[in-house]
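Attaching a single structure in structure tokens format; questions to follow.
Every protein chain of the complex appears in place save one, which is left out.
Here is chain A:
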Amino acid sequence: MIEIKGLSKSFGKKTVVEDVTLKIQAKAITSFIGPNGAGKSTLLSMVSRLLDADTGEVLLDQSDVKKMKSDAFAKRVAILKQANHLNIRLTVRELVSFGRYPYSKGRLNKEDQKFVDQALEYMNLTDMQDKFLDELSGGQKQRAFISMVIAQDTDYILLDEPLNNLDMKHSVQIMKILRKLVDELGKTVVIVLHDINFASVYSDRIVALKDGRLVKDGPTHEIINSDALREVYDMHIPVQVQDGCRICVYFNSHN
């Protein structure tokens, strides 16, 4: 389990994450939601050690992540950032193979290859595995990066807006794969989402941030209702039930 305790971060005078405390439930999908600039990415970066917190700590199964060995941590927690830009030219397969680095240290064995094949398969990339990333569309590239994180085969998968650039079909496909990773393989997924309906339909829990503070943290059904969502987004968000799913219909809302 990941425990976040009193985490804060400022850039200059601006506090972007303020005293956030929460537990991330294991073997579940937790969605982080909140307006732009709420601090979601910053929080995720601190949990995954990309960024040092000013105060507070992050515990992974009771041990402080900052004290863990880098390569041991990389076998347990994987993160995909919101924006990914590479300076070097790689094929899809080469990128995904990097996901095995914590295990292979650059020399892939049969088992590593198997994980790579499977991760490519999951993201529907098998056919284009030998294409260079700069020959792909934005969505295809995004899928290649997700594929790398899946190949990393960690217990915890943190994804910052992975549905960026993806069409509806692939978005649904990825959410279903994440569901499968949780339900069948017992992984824990934390995902930042702007499409609140994906959060509603696929996540077990939702964490809402606003101005750097935690404003909501609970099971999905407690958060997806107009009152709670108004607190987060300052707008009126009607919620309808469709085929047993709570769907937010906010497209022509007037505050």
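Here, a residue touches a chain if its C-beta (ideal position, glycine included) is under 8 Å from a C-beta of that chain, and two chains touch if they have at least 3 such contacts; residues count from 1.
Throughout what follows, contacts and distances are computed from a predicted model.
J.: Which of the following is the UniProt-recorded protein name of the chain this complex doesn't show: "Electron transport complex, RnfABCDGE type, C subunit", "Aldehyde ferredoxin oxidoreductase", "Cytochrome c1" or "Iron chelate uptake ABC transporter family permease subunit"?
T.: "Iron chelate uptake ABC transporter family permease subunit"
J.: Out of A:S48, A:S171 or A:T188, point to the residue that touches the absent chain in the complete complex.
T.: Reading the full complex, the residue touching the unseen chain is A:S48.
J.: Which residue from A:E3, A:E94, A:D117 or A:D211 sits in contact with the chain not drawn here?
T.: Only one of A:E3, A:E94, A:D117 or A:D211 touches the chain omitted from view, namely A:E94.
J.: Which residue numbers on chain A touch the omitted chain?
T.: Interface with the chain not displayed, on the chain A side: 48-50, 70-75, 78-81, 84-90, 94, 98-99, 101-102, 105-107, 149, 152.
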